[in-house]
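Excluded from the complex is one protein chain; the other protein chains are retained at their positions.
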Amino acid sequence: MRSARLLRRFGLVLVPAVLIAAAGVSLSGASFERADAAFCNGAEPSSLDPQQGTGMPETRLVRALYEGLVVSDPRTGMPIPGMAESWSTSADGLTWTFRIRAGSRWTDGAEVTAHDFAFAWERLLDPRTGAQYADLLFVVRGARAWAEDVGEDGAPTRTFASNVAITALDARTFVVGLEHPVDHFLALAVAAPLVPVSRHALEAARARWPDRWQVEWTKPEHSVTNGPFRLVERRINDRIRLAKHEGYWDADEVAFRTLDVLASEHLATNLNFYLTGEVAYLDEVPVSAIPRLRGREDYRPAPYLGSSFFRVNVAKPPLDDVRVRRALALAIDRQEIADKITKAGELPSFSLVPKLFAGWTGAELRRSGSLADDLDEARQLLTEAGYGPTRPLPPIELHFASQATNKDVCEVIADFWRKELGITARLRNQEWKVYLDAQRRLEYDISRSSWIADFADPATFLEVFAPGADNSRTGWSDARYGDLLERARRAREPERFAILAEAEALLLTELPILPVYTFTVTSLVDPRLGGFHANPLDDHCPKFWYWKPDAELAESRAGNDPAIREVESHGPREGLLSPAEQRRRASR
Amino acid sequence: MKRQRDDAARIDAALASPSPWRRAWEDLRANRPAFVALAFLALVAIGSLFAPLLPLPSPIALDLRDEPLAPIAPWTSFIVHGFEPEYWNLSAVDEALVALRRAIFGDLQTAAWLGTDSKGRDLLSRIVWGSRTSLAVGMLATLTSLLVGVTWGAVAGLVGGRVDQILMRIVDALYSLPFIFVVIFLITVIDGWREELAATIGLERESIFYVTIGLFYWLTMARVVRGQVLQLKNSEFIAAARLAGARTPWLVRVHVLPNVLGIVIVYLTLSIPSILLFESFLSFLGLGIEAPKVSWGLLAVDGADAINPLGLDWWLVIGPAAAMGSVLLALNVLGDGLRDALDPKGGRG
Amino acid sequence: MSAILEVDDLCVTFTSRRGDTRAVDGLGYVLQAGETLGIVGESGSGKSVAHLAILGLLPPNARVEARRLAFAGRDLLTLRDDERRKLRGRDMAIVFQDPMSSLNPLLPIGLQLTEVLEVHENMPRRDARRRAATALGDVGISDPESRLDVFPHEMSGGMRQRVGIAMALLLQPKLLVADEPTTALDVTIQAQVLDLFRDLRRRHGTAIVFITHSLGVVAGTCDRVLVLYAGRAVEEARVDDLFARPLHPYTRGLLASVPRIDGDVTRPLAAIPGLPAALARSSTSCAFAPRCTLAEDRCRAARPELDVHTTATAVTRSDAHRAACFQAGIAPPAEVAP
Partner (left out) sequence: MTRFLLRRLAWAALTVLAVASISFVLMRNVRGGPFDSERRASAAVEKNLRERYRLDWPTWKQFAAYVGPFELGEHGPAFLGGDGTDTFGGVLAGDFGPSLQYRDASVNDLLAQSLPISAALGFLALSWALAVGITAGIVSALRRGTTLDVALRITATTGIALPNFAIAGVLVLLFAFVWPILPVAGHGSWRHLVLPSLALGAPFAAYIARLTRTGMLEALGEDWIRTAHAKGLPPRLVVTRHALRAGIQPVISYLGPAAAGVLTGSLVIERIFAIPGTGSHFVNSALNRDYALAMGVTILYTALVCVLNLLVDVVQASLDPRIALEDES
């Protein structure tokens, strides 16, 4: 009994002691001095391995940590030299030769060579890496066949070098052979998964941790990168601290010495971070805040290479009748949705591919003018299809994943169809993964969907609905559409755009999708943040960012439209420029 | 002789002690705040049941606007025209009530006294219709935690030993099941046979949703009751009853439960709010009630988004919070009143 | 000898939602140092409530009024709360009826004893424990040192009552109220506890108010007796006078209902008809009237006062034999020296 009495006396003391210890542990070594700048990156990146990245959070980090053959110009968005100082294409457009810049180093001091690129691109194609964007390189001769010819153990059966036209002739020459000429290959080469990784560092990691290299080699203490910044510390769901990589070839042009990337998904919290100066840039604001942000100098909504539409299950009556699909496509008040639901000035869209590419006109849903006329045609189409008061259209189910705006858009459309066409539309929300699974199995009538461009070219949108494509999930497979895409792949400009436009026209007459609007990015950017320019891919490399000193801020505000409301900036008044820029301004 | 009869009558009256339940009811009626609370709750229940009858705008009628409409003082505009009977698929009874309402009020409806949300839906109407879901959820979960939780805790506490261990470890296990997975699993299973279930036994997703919540809410009650019973277990009257041959079920029903009633009632009035919020948490994850139906929890989630430093649509928060708050306050006051009324020691001074 | 306790016209009324109830309706008596006064009455007669009122232990909804309530000359009604609190446990103590529930089940016995010494005498812990041990020894608990760390539920009813008594006597109080200390005990333990009280009076001259419903206990321990009915004193007398010549019909009824060792076992025991008067008192008639065999109209018309019906030999106020009944059958009240 003795110990029982002891325990009884200590019972009361035991509980608080344990908890205090836990508190002490967590707060030790948690504090940081402030970085030169910080930005909200949305969700925690699923991986810092560039080849395994999937979404925007991963892409933004790759932009800071790595640099590919080419990067996009912050102002124009056109590809400019990155690790490749120059490049040339063969007469038949099938072979691209890149000249790798000398003197640019990995963070462990080693020189960046063409071998690193060859190694990285092989890794991307190799199914064992588990890269989702491997198909970016299927334009390379032999790449697709090699990647898909897989043995029992999941490894490619044939050797890479002898089958795929990707070779590093020497340390500074990198040659790529294509299946067919690709004019937009440079737009492709900008994609994040195509950046190099340090071959020697990764092979050393594989040797050192045979079973844990996946987890170890991207850790800050072992990470080897070649971009403008290097990895200092990573705290999951909190922040990733970056610092300037002095060995980077253009280090002189980089302004920020330290940069924080915050991981926080809650939009209202991100807005609060911005308003209290914790972050300089935010890529999305809560919809409810938009009306109050309009007209502010730091609120810069910009159209974005993303298209929002509904997938239609063409196999399921009554949606198997194209007239019904066309009626539904016509009976959507897109302007109302853009103004009152998404509120960010989204452009109503009557096509799949956003009209944001130079020289691209594409096709549009055939309409007869005003919304009222479209509604009349819609009703007329329904009667043609044999539906009317006597034989009402069976109820249609609007299927969506449970993000807020999805729900609101579906509610508005369901309400509109009920009022205008007398269709009973029911709403069915599902948790994200269940929604994807339901889409894949065509267990839906109409499903709210969207597609973001992988690279700056219309083909990325149109290829989604090619016959047999994994991502189509509409049950629509049209040989004519497939032929058009095949011809476009082989064509050169300007015929290519024309063929793709013809394909889109076919898509918009068969209507496996009901286009709604083009995405708009609702970013908030601190007025002092320089080197930040809107572009269709919302692709911003922090290399070009800097803090504008007072003089420059006043000058840029002078150019603003007087109606724009000025807001308090949280950046340093004296500004922060790259060493090169300081010298240039001093000499002027 | 008459005087003697009066005296005797008076003393008899004083002696004739009413049954404890009747005395409790009188006690409750005498305790004014508790009685007011009871009346308020009854009013809310009736209002929620006969919501289709009230001249409220439709809870889901959209009037798309840029910013939510602020509340209007009722005296400035009381009743307006323009009622459209827009509802989700209602039960037959509700349909009849809506028809009756249109017969009485025609197309009149109340003005936006509590303002509207950003999609122009009337907040007052959504609160009243939302109360249907929330009170149903509250009721079911309370019932589950009463029936299952109290008995489970009482038996575990009383019997002790191996039985207690097993029962309590099951509670621990249930506690730590990853409830999100279980909820997703249940919802997807139901979704799988959606049509058949709805057709055969009318069990559609919403009722499964209530059951899921009920599944999680008796656990804490069981633990709290067990704690109390452990205290009671060694008291003399339990030993005496056991001596008189009382078996556990009888002990639980007659001796333990009335003694544990105080804590149980208090705990019930405390757990209802967290049940409502659990429902909103599930709706937030897309696992809850189906759009366009509405519940207080959902309104609270929308309301919370409205608090941002740029501008405060305060009514979107205050409305649902006031509705939930007043019901919970009434429950607490009623709970205390019940606790005192049912307390055999005659409600200490 | 100075009067330890003077109580005159003490009334206690409980206010509750269901109306006010007068539990004690004008109780009065005087208790001398070293004297043991028995208070007898059925349950509900207000005998416990009155003395809880004297010690100030009633819940807030009780209203206590009296013409005079003095302890060792100090007027208790006007005393400040903290002053009165200091008296409790040091000069006035109480032993409760139910040993099962009057000790804190969560604390060891030792602590419940030493805290009295620490509070009143701020005695250091070690000395307090030794004093507590000796106190336990005084009440007949063997090996007291090891008992200090024991919890109440680990002791028998009798043992716990002894602890209660030891707790009350720690600081040799001048007045000890014993609220039916032996009711919950079996006879053998009862005898030992009564010996304690007698021994206590002998050694420390403590004035004891012994509340009980058993006349047998009173006979063995008390000097004088007060019979209570429906919140009022109906008879007061020396023990021998009461047993020899009970004046009030209620007292006679009580005495008759006690089975005698030599009584005729065949005859059923005599019992007083009717039920004990509930809390609903009446101030206009004799509360015992409905059950009194001698009741007449005047008993129901007015309320008899506690008049002295003494024989010539009575000398002091405390020896007088009083009864509150028109039919007491003794010469009209004679003047008595204070």
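By written order: A, B and C. Residues from 1 in each chain.
The working rule: a residue touches a chain if its C-beta (ideal position, glycine included) is under 8 Å from a C-beta of that chain, and two chains touch if they have at least 3 such contacts.
The model shown is predicted, which means the values in this text are computed figures rather than measured ones.
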Visible chains that the absent chain touches, using the contact criterion stated earlier: A, B, C
Of B:A24, B:V224, B:V252 or B:A341, the residue in touch with the unshown chain: B:V224
Sole contact to the chain not displayed, among C:A50, C:A66, C:A93 or C:A328: C:A93
Contact footprint on subunit C, counting only the chain that is left out: 52, 55, 57, 85-90, 93-94, 96, 98, 101-107, 115-116, 119-120, 151, 153, 164, 167
Contacts of subunit A with the absent chain, listed as residue ranges: 3-4, 6-12, 14-16, 18-20, 22-23, 25-27, 30-32, 44, 46-49, 52, 54, 127-132, 134-135, 147-148, 150, 153-154, 210-212, 214-215, 217-219, 235-239, 262-266, 268-269, 272-273, 275-276, 278, 431-434, 436-437, 440, 449-451, 454, 470-471
Touching residues (missing chain, whole complex) on subunit B: 159-161, 164-165, 168-169, 172-173, 175-182, 184-185, 188, 219-220, 223-224, 226-228, 230-231, 233-234, 262-263, 266-267, 269-270, 273-274, 277, 280-281, 285, 297, 300-301, 303-304, 307-309, 312, 317, 321, 324-325, 328-329, 332-333, 336, 339, 345, 348
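By our rule, only the chains that are shown with their structure count from here on.
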Topology of the chain contact graph, where touching chains are joined (line, ring, star, complete, other): line
Chain located farthest away, centre of subunit B as origin (C-alpha): C
For subunit B paired with subunit C, centre-to-centre distance based on mean C-alpha positions, whole Å: 52
Whole-Å gap separating subunit A and subunit B, where each centre is the average of the chain's CA atoms: 45
Of all residues in subunit C, those that touch subunit B in their complex: 16-18, 59-62, 100, 153, 275, 277-280, 282, 285, 289-290, 300
Partner subunit B, residues of subunit A touching it in the complex: 268, 271-272, 275, 286-289, 291-293, 336, 339-341, 343, 401-402, 407-408, 410-412, 414-415, 427-432, 434
Complex contacts: residues of subunit B adjacent to subunit C: 3-4, 7-8, 10-11, 14-15, 26-27, 30-31, 234, 236, 346-349
